[in-house]
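Here the complex is missing one protein chain, while the rest keep their positions.
So, subunit A:
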Amino acid sequence: MRKLLNTLYVTTPDAYLSLNGENVVVSKGEEEIGRIPLHNLEGICTIGWAGASPALMYACAERNISLCFLSSSFRFQTRVIGESKGNVVLRKTQYRLSDDEKESVKIARNFIFAKVCNQKWILERATRNYPMRIDVPTFKESSKYLTEIMKRILVTEDLELLRGLEGQAANRYFQHFNELILQQKDDFYFHGRSRRPPMDNVNALLSFSYTLLANEVASALETVGLDAYVGFLHRDRPGRASLALDMMEELRSVIADRFVLNLINKKIINSKHFLKKESGAVLLTDEGRKIFLKAWQERKQEQITHPRLNEKIPFGLVPYAQALLLARFLRGDAEEYAPFLWK
């Protein structure tokens, strides 16, 4: 598996990024505040109003370093993409299958199967780790319910039905999400998803982690030569990275949700790291972002054994491994797409 390098997160809102030799230089006004060799980097992610020089954009595209811009509220704005990688035949296969609902559903159901499977194992894991703190029988019951849904997903041949099953599973899983918060319950509670804007601390954390993950998945897909904008479950919509959203489904709970729960339960983040706006919208403070990103980076470096490849890889390479497995399937090496299943 390839090497996981660092991602540089630039959180200073008025920082400007430029290229100097083989380095990315971060400056604020006339002053240089940071400098990192490009060969250490896998991605650069700027948050806020930061700009970057065309020379740096080109250098990143050429070296396959993902360069992306997020708004100060973590909304994805744009990503720099270089020359299309890989093979036009692979992409045409992707388009052909995407246009064919029967074929699409076969791929989409594996994404969703894994999504529900990974949600189920979060509940199962909680029954093992915190039997004294959670209501084990209801968790077990929900886990069984999710298994039944997984069985139905495996034989689904209709996208609408698949979306319905996905929705039922998500409802059941999120019913327990609040119980998975074991610390700082006064400040962190979950009563449902709110996205634009997030209206509570937990949603603010979830939104941020989903944005980062979506971006990592999209660049992984493009690295292996796939078009992140043409999906199988999510239909085409201008400007939407549908395939990245498809693939994210299986990774959301296992990468983002668990990460967020960890931040709260281990008290890495606390109520002081949030700012409530007049509208009720909740934002992470600068300090909060920094802590979040540092932990996110550390999490990516943790080694896991990939359940399908049986190979030790850093957690941060999971999106890349899945993108490879999808490309493998599309070029006919595998009879089905093998999703990421995590106990």
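Please note the rule applied: contacts are C-beta pairs under 8 Å (C-beta built on N, C-alpha and C of every residue); 3 or more make two chains touch, one makes a residue touch a chain; residues count from 1.
Basically, contacts and distances are computed from a predicted model.
Protein name for the hidden chain, per its UniProt entry and selected from "CRISPR-associated exonuclease Cas4", "Hydrogenase expression/formation protein HypD", "Putative Zn-dependent peptidase" or "Ethylbenzene dioxygenase alpha subunit": "CRISPR-associated exonuclease Cas4". The omitted chain makes contact with just one of the residues A:A52, A:C117 or A:L180: A:C117. Checked against the full complex, the candidates A:I33, A:A55, A:V89 or A:I268 give a single residue touching the omitted chain, namely A:V89. The hidden chain makes contact, of the residues A:G43, A:G225, A:G288 or A:P319, with A:G225. Contacts to the hidden chain, counted on subunit A, fall at residues 1-2, 85-87, 89-90, 110, 113-114, 117, 147, 150-151, 154, 224-225, 307-311, 324-325, 328, 331-339, 341, 343.
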